[in-house]
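A protein chain is absent from this complex, but the other protein chains hold their places.
For clarity, chains are labelled A, B and C in written order, and residue numbers in each chain start from 1.
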Amino acid sequence: MPETAVRELTFAEAIREALAEELRRDPRVVVLGEDVAEAGTPFKVLSGLVEEFGTTRIIDTPISEAGFTGLAVGAAMTGMRPIVDIMFGDFLTLVMDQMVNQAAKIHYMSGGALQVPMVLRTTMGATRRSAAQHSQSLHAWVSHVPGLKVVLPSTPYDAKGLLKSAIRDQNPVVFFEDKMMYRLKGPVPLEEYTIPLGVADIKRPGTDITIVATSSMVQTAMAAAELLEQVGISAEVVDPRTTSPLDRDTLVDSVKKTSRAIVVDEGHERYGVTAEIAAVIADGAFYHLDAPVKRLGAMDVPVPFSPPLEDVTVPTENTIFDLARTLCGKA
Amino acid sequence: MPETAVRELTFAEAIREALAEELRRDPRVVVLGEDVAEAGTPFKVLSGLVEEFGTTRIIDTPISEAGFTGLAVGAAMTGMRPIVDIMFGDFLTLVMDQMVNQAAKIHYMSGGALQVPMVLRTTMGATRRSAAQHSQSLHAWVSHVPGLKVVLPSTPYDAKGLLKSAIRDQNPVVFFEDKMMYRLKGPVPLEEYTIPLGVADIKRPGTDITIVATSSMVQTAMAAAELLEQVGISAEVVDPRTTSPLDRDTLVDSVKKTSRAIVVDEGHERYGVTAEIAAVIADGAFYHLDAPVKRLGAMDVPVPFSPPLEDVTVPTENTIFDLARTLCGKA
Amino acid sequence: MTIHTQATRAESGIDAARGLQMYSQMARIRVFEERVNELYTRAIMPGLAHLYIGQEAVAVGVCAQLEPDDYITSTHRGHGHCLAKGAQPDRMFAELLGKEAGYCRGRGGSMHIADPATGNLGANAIVAGSAGVATGAAFSAKWRGSGQVAVCFFGEGALGQGVLYEVMNLAQLWLLPVVYVCENNLYNEYTHYRETTAGEVLARPAAFGMHAEQVDGQDVRAVFAAAGRLVTRARSGGGPAFLQCDTYRYRGHHVGDINRVFYRSKEEEQEWMTTRDPLARFGDWLCRLGFADPADLEACFVTARHEIETAAQFALDSPFPDASDVQRHVYA
Partner (left out) sequence: MTIHTQATRAESGIDAARGLQMYSQMARIRVFEERVNELYTRAIMPGLAHLYIGQEAVAVGVCAQLEPDDYITSTHRGHGHCLAKGAQPDRMFAELLGKEAGYCRGRGGSMHIADPATGNLGANAIVAGSAGVATGAAFSAKWRGSGQVAVCFFGEGALGQGVLYEVMNLAQLWLLPVVYVCENNLYNEYTHYRETTAGEVLARPAAFGMHAEQVDGQDVRAVFAAAGRLVTRARSGGGPAFLQCDTYRYRGHHVGDINRVFYRSKEEEQEWMTTRDPLARFGDWLCRLGFADPADLEACFVTARHEIETAAQFALDSPFPDASDVQRHVYA
């Protein structure tokens, strides 16, 4: 982080500030979604924006995720920079055609003639007792799609800088916000800054093991690293920040140094983001590995409502800690 | 394959025969889709079924993928066993909500009270000059979803036996047919048989390297294995047959024996099926590997229309051959 | 397309016994929801809940016309539908609290209660998410020749979802025995439906040639009468229908939605609660016709309170599922 005047903002405030700054900066930016205006979304992330920018920039829509996302694709192709708000990441199911068959492919299919500079903001993350249709982390799907970029910020600082870059990007970008982090506080500079898409961040340097973690799992990994330190294990926590593009080199270099790796992500483990990252590391750092690359994703079950069940479905600082200890031969 | 009377059937004929047998066997089975009846689908896979079973069992629908898939979910919950035909796998984008938020989760969300015994048949595979919206292989998405089973047959024999099991399964099953294989011929017994979901098949035994391949890539891998044999490399070709459930043990055991592995699949490489399988092998056979597990998926680009471009986007027997030679240190 | 707003006594076919039964059912729902609100406010209930208070006449009026094996599908605001179709409050509370004794063994929670034994194919947290399921249940009923009817309950917000139009087209094409019941409580969360809905609601089903009616959803007799016509019609092969019920939710979109003035006025809330309350209106009518006296009505509430209290206590005392059991029921 640059040395400059900083304050503490919540994750939600950082996102709101990024949006406000870009709305001010570029008249082509508009926000579309359900209850985004006066209500400021159910999570209150957009509170206050409609007061400053009015209902021509912060636009309430019907409950028509496919419709308004499709509309945003067309608007982006014709000179605007729409930001679409999909309340729960679970509703990505409804916009896959617009995002995958339309937004992601139009630039390529037109041989470069058309561009779709839009952002789809949505949420992810479980343990909110919201049950199976309001708790999914479906970023693996969009990460699989050439033509889309996918961002998973883990701190208020990253959220602001990455969202500003996403809005200025010429491509469709899917931006995932973990609902459980909205109140997380962290330092954010007063001065303007952006963070380029595709650059991983070493959140904590270490020498014995690399923990690659995404989104709120970075916070969990940091807590696990603290615990590990207490037992004499120095963990390096690396946050890819974007799954597409993926900063392969930073990940692989870290593991070449530490020789052990755990990949932690809140999507389902099977065919999820941990698979790609583990495969990339196992390949790229093959000759440096002292142990197999291990993965911790969400359990492969629909997210249960009942708290004692839900709690065991996501990786925790303890599961990371235990696995790291075992990998380092100090269990 | 059991020793019994066999004939040569095409992949399409094998599928048709499986459907006909199950339609005869169980009155609750119906087929729903666009142009499935008189037209027998654009690929003619269902030709003749409406003549035998009539339009109350082979049902033409409007162009409403989400609608008729959702209808099938409800029908499956209430005593029927619908088979839905989604003409191109690219249109999975339109049915993700019905398959993922509804079909896949209802059994779990209801604590086991409800079941959704349905099959969604769809296609995959490029090099048909059908361009970016009619050439995708999107099986990684559904493989990521707990509650769904995912089948990728690679031969007429497997197609028939696996489809019959899928139809009899109590869960929602997504069944992918590679369009390029419909005319592929292979032996199919006259006698009835089924193949359980979740059991990999060693398509060709070998000792030097394991090639894990899915769907039509099995055919490509078999051809590569022939080429490899000519240069003195004995390749074992393993076909998981279902990506969910995944027969982890058979894959890992093969690689423990050969100590080298390549995973080939026609979905996009990044965050695709090759990632999961490579990660599983790299972990499970870690102490036996002599080289990193390599992946060959489709290139991470929307599928281009132009033939010389499209042809370089999918793995071929030559790319597999070259990579295997390099891995075996005989390049 | 006909529009009815008032049912005569003869039409409604409600006698004293039936009337009191429906009144107690409405009272039960209201008391259940009050208790849910309290459990939530006291931080005993996990997650969220969307209360049905104010809309009781819709669920009760419609479900009173259904056979036990007829199907319903419901929404995020589903407790009223579940109870009206026959679910027991004890297992519902247990579900809301995430307990093993719940209808879904705690896996579903408030937004996913399903109870096949009473024909309830499940609440749904996806707006319009059960439109396909209900239509498919009707398809299955017709195909099996079972004589069952399916009712799809949804809020007017679901009119924004394309899949509703896809399945209405299918239902009309194939004359499926399904009744789409649109509960228009004026708001999609925090946005008035006029800001999200172009044209007139009834023109939407009419676009598919579907029979459509509108009733005062605060008048349980009108709902009962209309539902009777449409269910009978569907059961006898007349095809699908659409029933718009104009109603109002008294409370927030969910239990946590306390400050509502930014999207609707206190006066509006007051107006609906005082002049159109479905329990008050139906109670008046029952008394006017001599089917009940105020003491009978009060007795319904007393009984309901007792039942609900016992049920809540059962649920509170019930054990949570065993965490080791978390992977069961992913596959059948």
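Criterion: a contact is a pair of C-beta atoms (placed from the backbone, for glycine too) under 8 Å apart; a residue touches a chain by one contact, two chains touch by 3 or more.
This one's a predicted model, so the numbers in the text were calculated from it and none came from an experiment.
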Hidden-chain contact residue, picked from the options C:A203, C:L289 or C:L316: C:A203
Sole residue of C:S24, C:Q65 or C:Q161 that reaches the chain not shown, by the stated touch rule: C:Q161
Residue among B:E38, B:E52 or B:E226 that touches the chain left out of view: B:E38
Residue ranges of chain A at the interface with the undisplayed chain: 30, 56, 61-62, 64, 66-80, 82, 97-98, 101-102, 106-115, 117, 146-147, 149, 170-171
Chain not shown, touching residues in chain C: 159-166, 168-169, 172-173, 195-200, 203-204, 206-210
Residues of chain B (touch criterion as defined above) contacting the omitted chain: 34-35, 38-39, 42, 60-64, 66-67, 90-91, 94, 128-134, 299-302, 304-309, 311-313
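The criterion applied here is as follows: only the chains that are shown with their structure count from here on.
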Centroid-based (C-alpha) most distant chain relative to chain C: B
Geometric centre distance via CA averages, chain B-chain A, whole Å: 30
Whole-Å gap separating chain B and chain C, where each centre is the average of the chain's CA atoms: 41
Interface hub residues of chain B, defined as touching at least two other chains: 97, 101, 108-109, 146-147
Multi-partner residues of chain C (each touching 2 or more other chains): 104, 106-108, 112, 124, 126, 129, 162, 330
